[in-house]
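Missing here is one protein chain; the remaining ones are kept as they sit in the complex.
Letters are used for the chains, namely A, B and C, taken in the order the chains are written, and counting of residues starts over at 1 for each.
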């Protein structure tokens, strides 16, 4: 079984710097031989990170909220279609051996919370989830995609 | 169809003041004629709030993470058994016309996030979810069960 | 906690006899003091059975596939909104202490299968699920709403 790194973050359009950061993170994950898992949509962090992983020849799995793949990023290898709306956020984090969270809205925050609830450390890249989420589990801070990957390796022990 | 107020919060043992507050809130919800919905377990806020609502003759619905009702509060009228673990947190907030959140851990924070994602205002009673969650939707602050119910009525327009 | 009888069946328009049968079943369930649980929509067996239970002053809970209650029967007391599409079929049967299935299509058949998988007997009223489903668990045959309720009582031991 391959090791899966889940990347969560905004589903809204990204500014150029955020887009580049998510893309670089996807590339690093793929180059390190990990599977990238995202929420699967052709939007925001999901799209940029998947594009980066695909550029580097990685395997990309998306877990979609919908019953079909109409909203899917074209960079996915496998589209898991759940038809469960935001309940798929729970699947995203359970299916990830480690979770990296980029800035996002309520959906991303729900994923951070679910990951912590499941006892999984969350690596936050470039933002602060605040004291309430930090008190709910183990949150690690990364300032760059490189540092996020290094922390992920440390958490995974490889 | 009856109006449902969902109360979320810690599933861990409560101190006396927190227990009394959750119980008082349950009583107020029932006295006002609303259905109380919780995560259904015989623990923490779920148990105390359900007990309060039941004392006041209210209707109490619990949405359980398990496939059976072994973990259910004895104060429930109806036990929705989902077998979906924490994915049931999404159901808790979607099924509530308004959500009141008491202090809790990662599970409660996931419910706050899911409620905001679904466009529902969240009334927080006696704690601070922090700037990231506040930026993700409409969060209203209550200092007492009475104020929480008043805000709930305001949100519901009745 | 109150005992819940789940009634499953077609979500398509019913002929007059099927409508009357579903309505009579709802009435009997309510008169016997059980909670009626259905898939919640204002259609087919869900609507007719809920109307019958409501006429008899019963408590009616609907477990909807949607994130909101737009599709809900007006006879529901409580609308559980799952946003999980057909995955809510699993919740329907897990939340029912006994399941009665009227004629239906693929959705109803999935509910029969899930109930049997969960080890719950299924009472089929007026149709034959066939040998494959019968081999998968305990299926009881009823020829009338009265017989279905009598079998339900027997299964429940009350």
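Convention: a residue touches a chain if its C-beta (ideal position, glycine included) is under 8 Å from a C-beta of that chain, and two chains touch if they have at least 3 such contacts.
Fair warning: this is a prediction, and the values are worked out from it, not measured in the lab.
S.K.: Using the touch definition from the top, which of A:4, A:20 or A:56 touches the missing chain?
M.R.: The one listed residue touching the chain not shown is A:4.
S.K.: Sort through A:35, A:53, A:99 or A:148 and give me the one touching the missing partner chain.
M.R.: A:35
S.K.: Residues on subunit B that touch the omitted chain in the whole complex?
M.R.: Looking at subunit B, the ones touching the missing chain are residues 67, 82-87.
S.K.: Write the list of subunit C residues that the hidden chain touches.
M.R.: Missing-chain contacts on subunit C: residues 84-87, 89-91, 105-107, 109-110, 113-114, 116-118, 127-133, 135-137.
S.K.: In the complete complex, which positions of subunit A touch the hidden chain?
M.R.: 1-2, 4, 35, 59, 61, 63, 67-69, 72, 74, 76-84, 87, 90-91, 94-95, 118
In the analysis below, only the chains that are shown with their structure count from here on.
S.K.: Indicate, using Cα centroids, the chain positioned nearest the centre of all protein chains shown.
M.R.: B
S.K.: On C-alpha atoms only, rotate subunit A onto subunit C and read off the angle in steps of 5 degrees.
M.R.: Superposing subunit A on subunit C takes a rotation of 180 degrees, nearest 5.
S.K.: Report the inter-chain centroid distance for subunit B and subunit C in whole angstrom, where each centroid is the mean of the CA atoms.
M.R.: One centre to the other, that is 28 Å.
S.K.: Mind pulling the residue numbers of subunit B that touch at least two other chains?
M.R.: Subunit B, residues with two or more chain partners: 84, 87, 90-91, 118.
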